[in-house]
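Only one protein chain is missing; all other protein chains are in place.
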Amino acid sequence: MTSSIATNQTILVVGGGISGITAALEAAECGKQVILVERDATLGGRTALLYRYFPKMCHPTCGLEINLRRLKGNRNVRVMTMAEVLGVSGQRGDYAVKLKISPRYVNAKCTACGDCAAAVEAQIDNPYEYGLAKTKAAYLPHAMAYPMQYVLDPSIIGTADADKARAACKYDAIDLDMRDETVEIKAGAIVWATGWKPYDAAKIQPYGYDRFANVITSVEFERLANPHGPTGGKLLRPSDGKEARNIAFIQCAGSRDENHLRHCSRICCMASLKQTHYVREAYGEAAKSTIYYIDIRVIDRLEDFYLKVQQDPTVSFVKSKVAKIAEDKDGNPVLHGVDTEGYHRYATAHDLVVLAVGMEPETNGIKLPDDILLDSSGFIEGSQDDGMCGAGSATSPLDVNRSVQSATAAALRAIQVVHKTSTVEGAR
Amino acid sequence: MVKKNYAFYPGCSSQKGASASNFVTSINMVCDKLGIQLNEIPDWNCCSASIGYGEGGLLPRLVLNARNLALAEQHLPGQDLVSGCPACWLSTREAAEKLHEVDGLMAETNEALKEAGLNFKGTVRARHMVEVLVEDIGFEGMKKPVVKPLEGMKIAGYVGCQTNRPFGIDGESFENPQYLDKMIEIVGAEPASGYEQKVTCCGGALAFSEPEKSQKQIRDIVESAYDHGAEMIVTPCQLCQANVEVYQSEINKKKGTKLAMPVVYYSQLMTVAYGGNPKDAGLDGHVIQPERLRQIAERKK
Amino acid sequence: MNDLNQQAAAHYGKNFLKEVEDRVEDGEWVKMCMQCGVCAGSCPLGPHWEHSPQKIFRMIMAGKRDEVLSSDSMWMCTSCYNCIVRCPRKLPITHIMHGLAHYAHKLNIAPKGQPTREVARLFWNSLVQTGRVNELKFSLAVYFKDGFVRGIKNALAMQGIGLKLMKAKRLNPMEILGGHKCKDAGGIKKMLAKAKEIEDRRQGFSS
Partner (left out) sequence: MAEMKTAAYICSGCGLGDKLDIAQLGKIAQKEGKMALVREHDFLCNTEGVQMIRDDIEKEGVTHICIAACSRRAKTEAFHFPAVAMTRANLREGVIWVVAEGSEHDEVRQEMADDYVRMGCAELKKVKLPEGNPNRTQLKSIMVVGGGMSGLTAAFEAAESGYQVILVEKQAQLGGWANKLWKRVPYKAPYAEPQDTGVAKLAAKVSSHPLIKVHLNSTIAETSGAPGRFAVKIAQESGAVTEAAVGAIVQATGFTNYDIAKLPELGGGQANVVDQAGLEALAQAANGGALKRADGKEIKSVVFLQCAGQRDDTAKHLPYCSGHCCATSIKQAMYFKDANPEVNAVVVYQDLRVPGMGEDFYRSAQHKGVIFAKGKASGVEPTGNGCKVNYRDMILDADATLEADLVVLATGQVPSAGVNLDIWDTVVREADGGSEAAKQQKSELQKISVLNLNYRQGPDMPQFKYGFADSHFICFPYETRRTGIYAAGPVRRPMDMLQATEDATGAALKAIQAVENASLGRAAHPRSGDLSYPIVRLEGCTQCKRCTVECPFGAIDEDERRFPVFNEQRCRRCGTCMGACPVRVISFENYSVDTVGNQIKAVEIPDEFSEKPRVLILACENDAYPALDMAGLSRIVYSAFVRIIPVRCLGSVNTIWITDALNSGYDGVMMMGCKKGDDYQCHFVKGSELANYRMSKIGDTLTQMGLEPERVSSFEVAITDNARVAGFINEFVAQLVKMGPSPMKGFG
């Protein structure tokens, strides 16, 4: 990779989740040159780890499939995975971007045959299962991974396992000599589609996420429900593998809270409503879901979905921010609080508690270029010289639909930057 | 060793013959071993505690605390104000912060302080004894003087409320603070793990006014300690110590229970572990005798 | 209605929230409540509150002056600070409860004979006398707060504890004769009187 392939007409998109993929493709399909960089080993981001989308209960991987097909068919986008932005210099229309490329230890010759994984013995926490399952230290991120190439976990480099992996590969695809690389590329405009991360639930101490096995997060619950996930799609609780039929969903876990995230994360109400469907799907009339909430925020026509859930006799709603969770002798989380509609005190045991965790900007804790403007929660508002913009949930807590709209708009903003650069240059 | 100097605010319950006098007894040896010099604030007054609000308005209560701060500022310049009593610490710290935060309050306070011939500039930091131990001495430092580890003892670390909330010890969570368990380990005993009542309220000042309600709290705190195999409760709080220890007999009388769980201060454990005798540790000041601790204290090394 | 209460009610009319904002400690925070109820669920004595803190906030906003000020609920506060640290809007709930109780007490519409109210009064009186609380006098006062006969009963009921404490040198019978006090008890009294005067003036108490 050299800087020569990118020019000030190139749009750099940082982040390969749904927003980054969208921004890259939308710009590329307008005829622009795009470089899409992703820190992770695969594109797809957080949505690829979701089981279903609200309100249609369709599968995120379906949209990902279409997007990947667009990507495979479009030569205007160059994808770089395991690439992190180290720094940006220059200005609107003429940026120099320093990237760190981490070693994958597997090159493009990989056919995804899986022989290396079979050979390796070491196991690691599967980073695509939020630690709910293990995977071999040579692994394919997931079935929809792009590029469809295995990765070696750095922990086995220098061990016998790495040599076993190399020996098992018939295609010379394992390269243990890969090292961190730093490259510099040029770009005319930059779209930051760096996305979000689930708020660290352990910080919400009254809920004991760090103490009680059967208190999990909403993103983890997506994995439990997913047939590709650690339980093969069965809703089994972590402590004892028992079927979790009676599930509590706690809203605003970290959101709307000045001790944690000031903002409302927007998606969590819908996510929990959706997840009650999973419970219903698994156990029918024997399912029991309880949503503890402050305000149910399902705006516009998503109201339909809310109404449908309200009519489900297995789902009940309690207007209350749960005060604390304790654990009974059987490992059941017991929720303590007050239903504020009329003031009713409760102490209710559930099989499992799902915390609808808030969205924190992924860039929190990462140094962004000085030019970038952030709001009080760390979401990207734009840049001073308008040469960079945010897209998707890097800009605000957004659902997928709105993230895609935002990313499409961001693609146009980037196009305007390179368009103006070219017209100014043309005029010279 | 150069001693660290602090302006000491004992508080009413730590006076001679008062309910927490054995705390003061035991903290003396701890300070001695750890190079802490406590300099009592001259003519300190009551903080008004967490019950003074009923009759006393906000400004009178602030002024009471400002007086102590002003005295420390004047007589013990440059020293942090340190209290062993959470209620005293909390009142003082809250007052100090509020005076800075709310416009006009400092001026009003000084107007009142003038009546007692004082003025507060606002330079003093109010701290709790445990903060000093954890932050200024550190766990390693606290471990050094241990000569007689309390081996074989299982102790429930009961943190209670006011050393823990709303300020707490730096880096600790409100729901599951770890420092007291660490201190139990440091003195060679075993903390009762999973003791889920560690931050339950003992009823505080309502032990007087609402005995039934408070005693229910106390019963939970003690019974859970039993459930987790503890033979003793340790606490950093004067009011917790008194409430949890003293009312066990009442509960036994009313509810037919047989509670007899000793409740001691962390400073008493430390004193014994540092080689102090029962008197040094103030072990005579208990209604429920911490027998095992006494035995260790009486044992020659 | 007594004088202070009458004057206050007349001055603020239906705008109880304004009255609370002007006159109750941290009262300006009340309006920031979003009715999540985490305070109500966090209170150790919660089950004994007729009106939970968040409900009291709503009642204040709805102008339910008499119900709030005559409520027994805020006197149940043990000052454990659970509500404060969990409140997602960072309302200083403990202080507001103290402030409301104090205000109701000051207007003399707090429930008569409310035990915590009485204990608080006695505690304050004890500290004002000498600058420091005299635990023995305070305890005796608490036992005798409901009258002499009741006091004897209370004292007898608690005498076991008292004796034990004395044995443990944690209750000194000699304290009854005087006990600890501040040297400048006089200055403290004056200072407190001044503070009250300033606060009353600021809050618009004419009397």
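Just so it is clear, A, B and C label the chains in written order, and each chain counts residues from 1 on its own.
To be clear about the criterion, a contact is a pair of C-beta atoms (placed from the backbone, for glycine too) under 8 Å apart; a residue touches a chain by one contact, two chains touch by 3 or more.
All values reported here derive from a predicted model rather than from experimental measurement.
Contacts of the undisplayed chain with the visible chains, over the whole complex, involve A, C. Screening C:Lys31, C:Lys153, C:Lys167 or C:Arg201 for touch with the missing chain picks out C:Lys31.
Within the set A:Asp240, A:Glu303, A:Asp330 or A:Asp385, the residue that contacts the chain not displayed is A:Glu303. Set against the missing chain, the residues A:Asn246, A:Thr340 or A:Thr363 yield one that touches it, A:Thr340.
Contacts to the hidden chain, counted on chain A, fall at residues 18, 25-26, 29-31, 51, 53, 55-67, 69-70, 72-74, 108-109, 111-113, 140, 143-144, 147-148, 170-171, 226-228, 232, 256, 262-266, 295-304, 307, 319, 340-343, 375-377, 379, 381, 396-398, 400-402, 404-406, 408-409, 411-413, 415-416, 419-420, 423. For chain C, the residues in touch with the chain missing from this view are 15, 17, 31-32, 34-35, 54-55, 58-59, 61-62, 64, 89.
Here is the rule we go by: only the chains that are shown with their structure count from here on.
Viewed as a network of touching protein chains, the structure reduces to a complete graph with every chain in contact with every other.
Taking A-B and A-C together, the chain pair joined by more C-beta contacts is A-C.
Geometrically, the chain at the heart of the complex, using CA-atom means, is B. Work out the mean CA point of chain B and of chain C, and you get 23 Å between them. If you average the Cα atoms of chain A and of chain B, the two centres end up 46 Å apart. Centre-to-centre separation of chain A and chain C, using mean CA positions: 50 Å. Multi-chain contact residues of chain B (touching two or more other chains) are listed as 174. The set of chain A residues touching two or more other chains comprises 206, 324. Within the complex, the chain A residues that touch chain B are 205-206, 208, 211, 324, 326-327. Of all residues in chain A, only 206, 252, 256-260, 294, 319-324, 336-340, 343, 345 touch chain C in the complex they form.
Chain B contributes residues 12-13, 15-22, 43-46, 48-60, 62-64, 67, 108-109, 111-117, 161-162, 165-166, 174, 200-201, 203-206, 208-210, 213-214, 217, 242, 246-247, 249-250, 284-287 to its touches with chain C in the complex.
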